[in-house]
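The block underneath contains the structure these notes are about, expressed in structure tokens.
Note that this complex is displayed minus one protein chain, with the remaining chains in position.
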């Protein structure tokens, strides 16, 4: 089965108290563990020990982790990563709190990517026996789960190839300089049936453009924007629709300056669905379907 | 009972064919009559002969009409308008196509305002016997009805007084330079229970900021923005919420450059509801609840 | 201006603790006062002292109150009520907690109806200075306000006439035994621009069919039904649309057995809007637009 999902990411924040207020009180994540300079968080609909780890000091992403279906998958992926020529190292159980053994690979874009099969199971807030559809008491916008992330890379095509060849991602949508070009301005990769699990956009290596949390639908997007206003969250892009993925979205910043997204909608992706290709003349509409304008702050500001 | 609603407005457009495409194909209004240089339009849920009249030549509003409950109301209002010191003239039946007698008054802001009690009844598209909630076949975003308009005035307080004293509007929300100031930066006036029927904002006399059409809810706002994107409508402000009125909105321009709005939500207004007062430090949030930023293009561009 | 709205209703409940849990924890009303055997409640968006009063003992409605715009209106209405031949008595300040003087009239249907102009002002939860669109922390389904009620009457036509002739309600929709019949099976009356403030349906005099709280839109209707499921509220009619008023609705019971409704949507009513007439063959669709079936439990069960 291979990779299940983007399991976790470790993100740097400048002020832990402010970050906690944002991710817990506004976003509605739950604290599952704390260490010196680290807070571990999960959404109410996630069962694994954590999905977001806040690390004190600066801004940007330290690493991301993909959960695979079984320990057997790890060996196969590790071999393929080495075959690709990537730098790989083994990761022992406990190196990451509550996370089992696995391996660590540096993507061509310089991002640290960890692969693991085991992580302590905590269960979801509604449980798995005769559950209700959501928790009776919700905090802030009550995001159920981490959804996807978008990283920056100087060579998008190479990194797309890396994630496709080594980890079996497939390209759902792409921005190409010309329709038939092998070059990529950006690519949206799925590992399952979500419209994207990982996106890569041209920019500085190691950069984090944003990471996104799932919301149910457009009505929840409005509610989130209203709560952000009340909590004085810095909104980057007010509620709108993406042309790419068709998703409904808000972009905003955590107090450290990391861009977050709330994402709803989108279609069911399949490997046999033709890759959607966007050309630069329609790029504005591809990014934001309503304004249809390129917003340089959106593309050039990241952490 | 007095004034029922903003019954019609006559708006100038530069290119009649383009305007027709916008108001008919995209907005979903129906043509009810045509004359040399004029097209009469109504929404599917309106029963009077027309609510929007397109007049060839330029941009901006030529006049607006308020429908009153009975011919008796006309005399009373006319007397009060004269008492206020406004320029008033009688309007005979047929001066406006399908509209009965009434009178015409110039507001302090220089806007031509017509009052009338009778207009040819056409009926709504779903009818009034065992009706369905909306037409089975809809065109574009299928606006049901004209909702309100916002005009510019050099002296907002004076014009507020005019509409309150002469026509019984009451102030639902106001922007004041200071909390206790008698001056007004803007005012939102209701003649019934809608959060506003007429708003007045500081700017050049005779100016039209926008006129708005009703939509059912936030999901229809998204649909409208999606259709606008497909029809290449120039969107000024993408889907968001107003702080003032709480309404959900999109601002956009017709091909001539007149600003339109689609408006959903808002609360039920009552004369005993305290007037909401906005102060300049919170004005950005008052206008657009999510971005919380003053947008000079929004406040300074009008027709 | 006359009547502003259905200001309050006093409803009997069998178990005060259960009723409190329902109206406070699930519905989200706030307790504004308590007396022996009485709890006074208001919604977050209401400014008057109370809108719902729970009275211990039994089930059904004890009385309803309409707020008028000014004390002057009271005298006029009282005279018209007497002229109609109704039993009228003066009501002194303080007879109702925090409510000013007024009068009490018995409708032909035997309902006790109080008219008043003054009630202690408490203000809304979001306030009227630079307000947010809703409270940051919400309880249960967080209803903003009481919306309307539906009472039973043996002679609907007579009661319709009473409320129209004495209090200036107008008929927005009617169910008639035949299209041209002067008889009424049911009538929906508005006193302003809401699709209804008071409805009257054929049944036993003094009966209460339901009272309704406002919700913003269809997404809030789903949320309410989900919370009702979690709180084990007895749902009578799951989310659907009314043909009559076009409103989106849930019907459910409080623990005593009084039917409640959450109501969203509906159109803007006007006195010059033709009265919608429903005939018996389309009645099922008139009541519930999706099932299109008469549900005898719905029409025959009331308190």
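When the chains are written out, they are named A, B and C in that same order, and each has its own residue count from 1.
Basically, a residue touches a chain if its C-beta (ideal position, glycine included) is under 8 Å from a C-beta of that chain, and two chains touch if they have at least 3 such contacts.
Everything numeric in this text was worked out from a predicted model, so none of it was measured.
Enquirer: Pick out which of A:187, A:219, A:258 or A:291 touches the chain that's been left out of the picture.
Expert: A:219
Enquirer: Can you work out which residue in C:14, C:240, C:279 or C:299 touches the chain that's missing from view?
Expert: C:240
Enquirer: Using the document's definition of touch, tell me which of A:210, A:259 or A:285 contacts the absent chain.
Expert: A:285
Enquirer: Pick out the residues on chain C that sit against the missing chain.
Expert: For chain C, the residues touching the absent chain are 218-219, 222, 225-226, 228-229, 235, 238-241, 248, 250, 285, 288-292.
Enquirer: Which chain A residues touch the hidden chain?
Expert: Chain A touches the missing chain through residues 1, 4-5, 45, 47, 67, 69, 123, 128-133, 144-145, 179, 192-194, 214, 216-219, 241, 243, 246, 264-265, 267-268, 270-279, 282, 285-286, 289.
Enquirer: By the contact criterion defined above, which parts of chain B meet the unshown chain? Give residue numbers in ascending order.
Expert: 132-134, 136, 217, 219, 226-227, 229-231
Assume only the chains that are shown with their structure count from here on.
Enquirer: Hey, how would you classify the chain contact layout here, line, ring, star, complete or other?
Expert: Chain contacts: complete, every pair touches.
Enquirer: Taking CA centroids for every chain, report which one is farthest away from chain C.
Expert: Centre of mass proxy via C-alpha means gives A as farthest from chain C.
Enquirer: Just curious, how far off is chain C from chain A if you go by their C-alpha centres, in Å?
Expert: Roughly 48 Å separates the two chain centres.
Enquirer: Just curious, how far off is chain C from chain B if you go by their C-alpha centres, in Å?
Expert: Centres of chain B and chain C (C-alpha means) sit 31 Å apart.
Enquirer: Using the touch definition from the top, which residues of chain B touch two or more other chains?
Expert: 218-219, 241, 285, 289, in rising order.
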